[in-house]
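Here the complex is missing a single protein chain, while all its other protein chains stay put.
Moving on to subunit A:
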Amino acid sequence: MLLAAPRFALPETVTEALAALAERPDAVVVAGGTEVMPDLLWRNRTAAGFVSLRRVAGLRGVSSVDGELVVGAGTPVAALTAVPDAGLRSAASSLGTPLVRTEATIGGNVVSALPYRNLLPALLASGATLELTSAAGTRTVPFDGFVTAPGRTGLAEGELLTAVRLPAHTGFADYTKVGRRNAQFVATVSAAIVSRDGAARLAFGNAAPTPLRSDDVDAAATALLDGRADAGDLRAAVAAAVDPPDDPIASAGYRRHALGVLAVRLVTRAAVDGGLGS
């Protein structure tokens, strides 16, 4: 442990971090701090201390293990702008600003669990799994279903997200978002695609309280990719599957429409850039 105070701990290993959390049950975990610090400033959250993951070197880095891309939860988003997974790369490249991306981590993005966060649709489309570690050991869960409500996840008390695993893809993957302006914007809605062997899999952000995908949408997207259906069919499938929020940023109707547009845009890119369509 590099530093231990009553309300602050700077562990160097996951084991030390778990012990520090157990000793400070009211403390929050802080990785990059890019969500937590503004939240404290604007009093969106209360906390009685920090357990920082900044110096836990074992949580940082990207490696290839058994055909999977394993990304440590403390890996900065800046490092994700160069990973082999094109969907994650694209979602990372449009997150925040260069000065935010050096601090923001993949783990903080996933655990914040807000419906407009960049990396979530990319992880859902690619079929990612999560490694969760507690004093009792490590369990692996699918990312699909991990977010249970905006800001809420299946992470148990005293548990840390330690890694994100993505299947290696040979096909086409991408991410896109729209917002209210072109600079430094959060997504009004967003979408990600993975397409391989002629089948498309889509996932959406801010299309429902939690990241959303649907077999009906994927069937329509795959049919559009093959030329068996047209863009209108995919837009209709998306409109039927989503349940977007209605808030001061945008109406549910606007979001439903925009999600259909993004879905068609991504499938078109997959057909053209991926060379997989008709």
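We take it that a contact is a pair of C-beta atoms (placed from the backbone, for glycine too) under 8 Å apart; a residue touches a chain by one contact, two chains touch by 3 or more; residues count from 1.
The rule is short, and it goes like this: contacts and distances are computed from a predicted model.
Candidate names were "(2Fe-2S)-binding protein", "4Fe-4S dicluster domain-containing protein", "RNA polymerase sigma factor" or "DsbE family thiol:disulfide interchange protein", and the UniProt protein name of the unshown chain is "(2Fe-2S)-binding protein". Contact with the chain that does not appear here is found for just one residue of A:P76, A:P121, A:G205 or A:G260, A:P76. Touch with the hidden chain on the side of subunit A covers residues 2-3, 5-8, 10, 30, 32-34, 36-38, 40-42, 47, 49-50, 52, 54-55, 57, 60, 76, 78, 96-100, 102-103, 183-184.
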